[in-house]
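Encoded as structure tokens, here's the structure I'll be asking about.
For this depiction, one protein chain was excluded, whereas all remaining protein chains were kept in their positions.
The block that comes next holds chain A.
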Amino acid sequence: MKSFNKTITTILLFAVAIAGCKKSFLDRPSNSQISSNNFYKSTSDLRLATASLYAGAQWSRWNRSGMMPFGDVLAGTGSFAYSQDLVQLFTRTITAQNTYVSEAWISLYNVIGQCNTVINAIKEQADASIPQADKNAAIAEAKFIRAMAYYYLAIYYGAVPIIEDNRKLIDNPLLNRNIMSDVYKFATNDLTYAAQYLPKTDQKGRLTTWSAQGMLGKVYLTMAGVGKSGGMRSQSLLDSAKKYAGNVCKNSGLTLFPSYYELFKAQNNDSPESLFALQWTAGVGYATGNDLQTWYAPTGEVLPQKTGGWQSLAPTYDLYRMYSPKDTVRRKATIMLNGDFYPELNQAAGGYKATGTGMKKHIIGNEKDNNAPTMGSWSSIEHNSLLRLADVYLVYAEAILGNNTSTSDADALLYFNKVRTRAGVDPVTSINPTMLRVERRVELAYEGQYWIDLVRFSYYDPTSAVKWLNDQDATHGRIGFTYDPVTKIATRDTTALPSTLPATISSFTLPIPASEMTSSPKLAEPPVPYY
């Protein structure tokens, strides 16, 4: 013990203590999550970052609560369910507290927030070794998706705030709304960038320049009516729509999928006809995947774990009236009638025979039907399209029709009739605006499109658009119906209905969610220009 040297011991103990401390001691990056400042090292990192923009929790709530409740229920294609907030869509008494109104708002801005963060991160942090073209392409994907979100916001809510950098909101959270035409302009700027930098072809499911050009055509067609009246639209914007949509029709090399019925099966996800589809996957949890069939199916019988069908979205009598007698393929692929047999649903039980009317599109069956064991109530593997070639064909025809009362333009007829013949209905020799609206409604039913068409209509012909909505009520068009498989007669429901407020031009704009107005009072002020 006495040989213990006091000085040496003291020094040793100090040394041990100090050796424990490195300079990087306080740097503790998370081990389970990647942080933005150590990601974006290679092109494949950029691809992973943009892949998340194609689906996921940020899209899920809009997909369920915005796309069809507005696109189809508000437009009189899907009948309301007996649920308080859906009833408001029927009675035109939509309040700022309406769940669908706030869910869609939250979801679309979540999409924008994700896109903004990816765009800014690539601009600021992507490794210098990544080829510029790859960076541009990745930014182009994010910009396309951001443009989609702004497009929907402008359609539903009109003037909304434009946000490009969410970080700025930490210090300055309160924003004014931006005028609607600037929101559209912002979308076209993003899409123009995307059209320029996206590749002509890419992995299945990824965006291409044709996606961006098709969408540009659609947005220009919408913008052509903004601020107009009397049924006349801006010719130069119609020309832009025609240019981009026409380019996709003629030069993309893409064609319609041969069978309309098969197009909506999950095994045909991301067919060449699909220009932008949400890339859902199985096995994800509540409110993070595609749960359309779980909510809106007519029955839980055909669903994973036989669970769902809580808010069966019945077709309206008005929609049923739109199908001509020969239009059976699209009808059966879109809505079920009593007695219809669907062999692909619930195959273990030998298929499903419908016992009433109901929505069919998006109903793809259970996990065994799709050979997807982890597919559950919140995770259908259907990649539902938000833009497909048939839509662009009809946009092209409409752009050509323009301000005319009818057209027999060869191109317009060619692409219009391609949509019809694929569905097994007769081609036409002349197109007028009403025919276009009906064709779009039937072709794109339950894809969230018809309300968009009506809003577009309301921009340049408000009187007719308002009348159109009121006529639909006058003919009891937004009511469900029953179908007798023996007599093949459809009978409109006669149950007493909640009283409906007459439509006005303001019926075409949804309120901004109440909680948002409370937390950001400047939204109540008149919108300001962005540019």
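The rule we apply is simple: a contact is a pair of C-beta atoms (placed from the backbone, for glycine too) under 8 Å apart; a residue touches a chain by one contact, two chains touch by 3 or more; residues count from 1.
Just so we're on the same page, contacts and distances are computed from a predicted model.
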Protein name (UniProt record) of the chain left out of view, among "Sugar ABC transporter ATP-binding protein", "SusC/RagA family TonB-linked outer membrane protein", "Iron(III) transport system permease protein" or "YCII-related domain-containing protein": "SusC/RagA family TonB-linked outer membrane protein"
Touching residue (missing chain; options A:Thr43, A:Gln114 or A:Thr222): A:Gln114
Residue among A:Asn166, A:Ser324 or A:Asn403 touching the omitted chain: A:Asn166
Sole residue of A:Gln132, A:Gln196, A:Thr491 or A:Thr518 that reaches the chain not shown, by the stated touch rule: A:Thr518
Sites on chain A contacted by the missing partner chain, in the whole complex: 1-2, 4, 6, 9-10, 13-14, 16-17, 20-21, 25-37, 39, 47-49, 51-52, 54-61, 88, 93, 95, 97, 102, 105-107, 109-114, 116-118, 121, 160-161, 163, 166-167, 169-170, 173-175, 203, 205-206, 269, 278-288, 307, 373-374, 381, 383, 513, 515-516, 518-520
